[in-house]
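Here the structure comes first, spelled out in C-alpha coordinates, and everything after it is commentary.
Only a single protein chain was left out; the remaining protein chains are all shown in position.
And then subunit A:
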Amino acid sequence: MTVHLLHDTAVLTARTLRHVTRSVDTIITTAVTPVAMMLMFVYVFGGAIDTGRTRYVDYLLPGILLITVASGVAYTALRLVVDRESGIFERFRSMPIARSGVLWAHVLTSVVANAISLAVVVGVALLMGFRSGAGVGAWLAVAGILLLFTLALTWIAVIPGLTATSVEGAGAFSYPLIFLPFLSSAFVPTATMPGPVRWFAEHQPVTPIVTALRDLLAERPVGGAIWTALGWCAGTLAVAYAFAVAAYRRRIG
(Lines give C-alpha, C1' and ligand atoms only; values in the text may rest on other atoms or scores of the structure.)
Protein backbone atom coordinates (compact mmCIF):
# COMPACT_ATOMS: atom_id res chain seq x y z
CA MET A 1 0.00 0.00 0.00
CA THR A 2 2.91 2.34 0.77
CA VAL A 3 4.32 1.62 -2.67
CA HIS A 4 0.90 2.43 -4.13
CA LEU A 5 0.74 5.65 -2.16
CA LEU A 6 4.12 6.80 -3.47
CA HIS A 7 3.37 5.73 -7.05
CA ASP A 8 -0.15 7.20 -7.06
CA THR A 9 1.01 10.43 -5.45
CA ALA A 10 3.77 10.75 -8.06
CA VAL A 11 1.33 10.18 -10.95
CA LEU A 12 -1.19 12.65 -9.52
CA THR A 13 1.51 15.23 -8.75
CA ALA A 14 2.73 15.00 -12.35
CA ARG A 15 -0.83 15.79 -13.39
CA THR A 16 -1.24 18.89 -11.20
CA LEU A 17 2.26 20.08 -12.08
CA ARG A 18 1.15 20.07 -15.72
CA HIS A 19 -1.69 22.36 -14.67
CA VAL A 20 0.95 24.73 -13.30
CA THR A 21 3.30 24.55 -16.28
CA ARG A 22 0.35 25.07 -18.65
CA SER A 23 -0.77 28.17 -16.83
CA VAL A 24 2.56 29.87 -16.18
CA ASP A 25 0.53 33.01 -15.52
CA THR A 26 -0.33 31.60 -12.07
CA ILE A 27 3.38 31.61 -11.14
CA ILE A 28 3.84 35.09 -12.59
CA THR A 29 0.72 36.40 -10.84
CA THR A 30 1.98 34.91 -7.59
CA ALA A 31 5.28 36.75 -7.98
CA VAL A 32 3.93 40.05 -9.36
CA THR A 33 2.21 41.36 -6.23
CA PRO A 34 5.14 40.74 -3.87
CA VAL A 35 7.57 42.17 -6.43
CA ALA A 36 5.41 45.29 -6.80
CA MET A 37 5.27 45.65 -3.02
CA MET A 38 9.02 45.23 -2.83
CA LEU A 39 9.56 47.94 -5.46
CA MET A 40 7.20 50.29 -3.70
CA PHE A 41 8.61 49.78 -0.24
CA VAL A 42 12.24 49.94 -1.31
CA TYR A 43 11.96 52.93 -3.66
CA VAL A 44 9.05 54.87 -2.11
CA PHE A 45 8.70 54.22 1.63
CA GLY A 46 12.07 52.64 2.32
CA GLY A 47 13.97 55.92 2.52
CA ALA A 48 11.83 56.97 5.47
CA ILE A 49 12.17 53.72 7.39
CA ASP A 50 15.06 53.45 9.78
CA THR A 51 16.51 49.96 9.79
CA GLY A 52 19.88 50.96 11.22
CA ARG A 53 22.85 49.77 9.26
CA THR A 54 20.85 47.10 7.38
CA ARG A 55 20.03 48.00 3.78
CA TYR A 56 16.24 48.24 3.45
CA VAL A 57 15.99 45.67 0.63
CA ASP A 58 17.87 43.18 2.81
CA TYR A 59 15.59 44.02 5.73
CA LEU A 60 12.43 43.68 3.62
CA LEU A 61 13.09 40.53 1.57
CA PRO A 62 12.14 37.88 4.19
CA GLY A 63 8.68 39.43 4.68
CA ILE A 64 8.19 39.69 0.93
CA LEU A 65 9.03 35.99 0.60
CA LEU A 66 6.33 35.11 3.15
CA ILE A 67 3.80 37.24 1.26
CA THR A 68 4.74 35.38 -1.92
CA VAL A 69 3.90 32.05 -0.31
CA ALA A 70 0.69 33.41 1.24
CA SER A 71 -0.60 34.51 -2.16
CA GLY A 72 0.72 31.39 -3.92
CA VAL A 73 -1.15 28.87 -1.78
CA ALA A 74 -4.49 30.37 -2.85
CA TYR A 75 -4.03 28.52 -6.14
CA THR A 76 -4.01 25.20 -4.28
CA ALA A 77 -7.47 25.95 -2.88
CA LEU A 78 -8.54 26.98 -6.37
CA ARG A 79 -7.23 23.85 -8.06
CA LEU A 80 -8.93 21.66 -5.45
CA VAL A 81 -12.30 23.34 -5.97
CA VAL A 82 -11.98 22.95 -9.74
CA ASP A 83 -11.16 19.24 -9.29
CA ARG A 84 -14.18 18.78 -7.07
CA GLU A 85 -16.53 20.64 -9.38
CA SER A 86 -15.32 18.88 -12.52
CA GLY A 87 -16.07 15.46 -11.05
CA ILE A 88 -12.53 14.19 -11.52
CA PHE A 89 -12.20 14.01 -7.72
CA GLU A 90 -15.09 11.54 -7.67
CA ARG A 91 -13.47 9.52 -10.41
CA PHE A 92 -10.25 9.24 -8.41
CA ARG A 93 -12.18 8.29 -5.31
CA SER A 94 -14.01 5.47 -7.08
CA MET A 95 -10.67 4.08 -8.30
CA PRO A 96 -8.32 1.75 -6.46
CA ILE A 97 -5.82 4.47 -5.59
CA ALA A 98 -4.38 5.62 -2.29
CA ARG A 99 -6.84 8.27 -1.09
CA SER A 100 -4.43 10.60 0.66
CA GLY A 101 -2.42 10.65 -2.58
CA VAL A 102 -5.04 12.97 -4.07
CA LEU A 103 -4.37 15.63 -1.40
CA TRP A 104 -0.61 15.13 -1.25
CA ALA A 105 -0.39 15.66 -5.01
CA HIS A 106 -1.90 19.12 -4.59
CA VAL A 107 0.34 19.91 -1.65
CA LEU A 108 3.55 18.85 -3.42
CA THR A 109 2.52 20.83 -6.48
CA SER A 110 2.06 23.87 -4.27
CA VAL A 111 5.58 23.40 -2.89
CA VAL A 112 7.08 23.29 -6.40
CA ALA A 113 5.03 26.22 -7.72
CA ASN A 114 5.88 28.36 -4.67
CA ALA A 115 9.56 27.47 -4.94
CA ILE A 116 9.56 28.81 -8.51
CA SER A 117 7.74 32.01 -7.48
CA LEU A 118 10.16 32.49 -4.58
CA ALA A 119 13.13 32.09 -6.93
CA VAL A 120 11.64 34.76 -9.21
CA VAL A 121 11.20 37.16 -6.28
CA VAL A 122 14.75 36.54 -5.00
CA GLY A 123 16.02 37.14 -8.56
CA VAL A 124 14.29 40.54 -8.69
CA ALA A 125 15.63 41.37 -5.23
CA LEU A 126 19.15 40.64 -6.43
CA LEU A 127 18.62 43.08 -9.31
CA MET A 128 17.46 45.65 -6.76
CA GLY A 129 20.66 45.31 -4.77
CA PHE A 130 19.85 42.57 -2.29
CA ARG A 131 23.09 40.87 -1.22
CA SER A 132 23.83 38.09 1.21
CA GLY A 133 27.10 36.49 2.11
CA ALA A 134 25.31 33.55 3.69
CA GLY A 135 26.90 30.15 3.13
CA VAL A 136 25.31 26.97 1.84
CA GLY A 137 24.25 25.90 5.32
CA ALA A 138 22.43 29.17 6.02
CA TRP A 139 20.72 29.12 2.63
CA LEU A 140 19.61 25.53 3.25
CA ALA A 141 18.19 26.64 6.59
CA VAL A 142 16.35 29.50 4.83
CA ALA A 143 15.00 27.02 2.26
CA GLY A 144 13.98 24.64 5.05
CA ILE A 145 12.04 27.32 6.96
CA LEU A 146 10.34 28.47 3.75
CA LEU A 147 9.47 24.83 2.91
CA LEU A 148 7.91 24.28 6.31
CA PHE A 149 6.07 27.62 6.03
CA THR A 150 4.78 26.67 2.57
CA LEU A 151 3.60 23.25 3.79
CA ALA A 152 1.80 24.83 6.75
CA LEU A 153 0.05 27.44 4.58
CA THR A 154 -0.77 24.89 1.88
CA TRP A 155 -2.50 22.59 4.35
CA ILE A 156 -4.47 25.63 5.51
CA ALA A 157 -5.39 26.22 1.84
CA VAL A 158 -6.56 22.60 1.49
CA ILE A 159 -9.37 23.26 4.00
CA PRO A 160 -11.25 25.90 1.92
CA GLY A 161 -10.28 23.87 -1.15
CA LEU A 162 -12.32 20.98 0.22
CA THR A 163 -15.16 22.96 1.77
CA ALA A 164 -15.71 26.09 -0.36
CA THR A 165 -18.77 26.01 -2.55
CA SER A 166 -17.36 28.31 -5.19
CA VAL A 167 -14.04 29.06 -6.84
CA GLU A 168 -14.39 32.71 -5.79
CA GLY A 169 -14.87 31.83 -2.12
CA ALA A 170 -11.94 29.42 -2.04
CA GLY A 171 -9.28 32.12 -2.37
CA ALA A 172 -10.63 34.49 0.28
CA PHE A 173 -8.78 32.77 3.14
CA SER A 174 -5.46 34.01 1.78
CA TYR A 175 -6.16 37.74 2.33
CA PRO A 176 -5.58 37.70 6.09
CA LEU A 177 -2.46 35.61 5.52
CA ILE A 178 -1.14 38.18 3.06
CA PHE A 179 -2.03 40.98 5.48
CA LEU A 180 -0.38 39.42 8.54
CA PRO A 181 3.22 40.44 7.60
CA PHE A 182 2.13 44.14 7.69
CA LEU A 183 1.41 43.75 11.39
CA SER A 184 4.86 42.37 12.11
CA SER A 185 8.48 43.44 11.89
CA ALA A 186 8.52 42.48 8.19
CA PHE A 187 8.31 46.07 6.85
CA VAL A 188 9.12 48.28 9.80
CA PRO A 189 10.89 47.63 13.11
CA THR A 190 8.28 47.16 15.85
CA ALA A 191 9.92 49.74 18.15
CA THR A 192 7.88 52.67 16.79
CA MET A 193 4.50 50.90 16.97
CA PRO A 194 1.99 51.87 19.71
CA GLY A 195 1.68 49.45 22.65
CA PRO A 196 -1.03 46.93 21.72
CA VAL A 197 -0.02 46.83 18.04
CA ARG A 198 3.58 46.32 19.04
CA TRP A 199 2.60 43.54 21.42
CA PHE A 200 0.66 41.77 18.66
CA ALA A 201 3.44 42.30 16.14
CA GLU A 202 6.02 40.80 18.44
CA HIS A 203 3.93 37.78 19.40
CA GLN A 204 2.48 36.72 16.07
CA PRO A 205 4.23 34.03 13.98
CA VAL A 206 5.48 36.25 11.14
CA THR A 207 7.91 38.21 13.31
CA PRO A 208 10.05 35.26 14.54
CA ILE A 209 10.02 33.70 11.05
CA VAL A 210 11.12 36.99 9.45
CA THR A 211 13.74 37.53 12.17
CA ALA A 212 15.17 34.03 11.71
CA LEU A 213 15.36 34.43 7.91
CA ARG A 214 16.92 37.88 8.26
CA ASP A 215 19.58 36.63 10.70
CA LEU A 216 20.44 33.66 8.51
CA LEU A 217 20.79 35.83 5.38
CA ALA A 218 22.81 38.49 7.22
CA GLU A 219 25.20 35.86 8.66
CA ARG A 220 24.22 36.84 12.18
CA PRO A 221 23.99 34.19 14.87
CA VAL A 222 20.38 33.00 14.96
CA GLY A 223 18.87 33.39 18.38
CA GLY A 224 15.78 31.84 19.87
CA ALA A 225 13.73 33.29 17.00
CA ILE A 226 14.46 30.30 14.81
CA TRP A 227 12.96 27.87 17.34
CA THR A 228 9.90 30.05 17.81
CA ALA A 229 9.64 30.22 14.00
CA LEU A 230 9.94 26.46 13.58
CA GLY A 231 7.48 25.90 16.42
CA TRP A 232 4.86 28.17 14.80
CA CYS A 233 5.34 26.51 11.40
CA ALA A 234 5.24 22.94 12.73
CA GLY A 235 2.29 23.69 15.02
CA THR A 236 0.28 25.36 12.25
CA LEU A 237 1.15 22.51 9.92
CA ALA A 238 -0.06 19.87 12.39
CA VAL A 239 -3.32 21.69 13.20
CA ALA A 240 -4.08 22.53 9.54
CA TYR A 241 -3.30 18.96 8.48
CA ALA A 242 -5.66 17.55 11.11
CA PHE A 243 -8.47 19.89 10.03
CA ALA A 244 -7.84 19.21 6.34
CA VAL A 245 -7.98 15.44 6.82
CA ALA A 246 -11.14 15.80 8.93
CA ALA A 247 -12.71 17.97 6.22
CA TYR A 248 -11.73 15.37 3.63
CA ARG A 249 -13.34 12.56 5.62
CA ARG A 250 -16.47 14.51 6.42
CA ARG A 251 -17.02 16.18 3.10
CA ILE A 252 -15.76 13.54 0.73
CA GLY A 253 -16.41 10.49 2.87
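Everything below uses one rule, namely that a residue touches a chain if its C-beta (ideal position, glycine included) is under 8 Å from a C-beta of that chain, and two chains touch if they have at least 3 such contacts; residues count from 1.
Keep in mind that, in the parts below, contacts and distances are computed from a predicted model.
Novice: The hidden chain: which UniProt name fits, "cysteine desulfurase", "Response regulatory domain-containing protein", "ABC-2 type transport system ATP-binding protein" or "Sulfide dehydrogenase (Flavocytochrome c), flavoprotein subunit"?
Specialist: Going by UniProt, the chain not displayed is called "ABC-2 type transport system ATP-binding protein".
Novice: Among A:97, A:124, A:167 or A:222, which residue is in touch with the absent chain?
Specialist: Hidden-chain contact among the options goes to A:97.
Novice: Out of A:88, A:143, A:197 or A:242, which is the one that touches the chain we can't see?
Specialist: A:88
Novice: So which bits of subunit A touch the chain we can't see?
Specialist: 4, 7-8, 11-12, 15, 18-19, 22-23, 86-88, 90-97, 253
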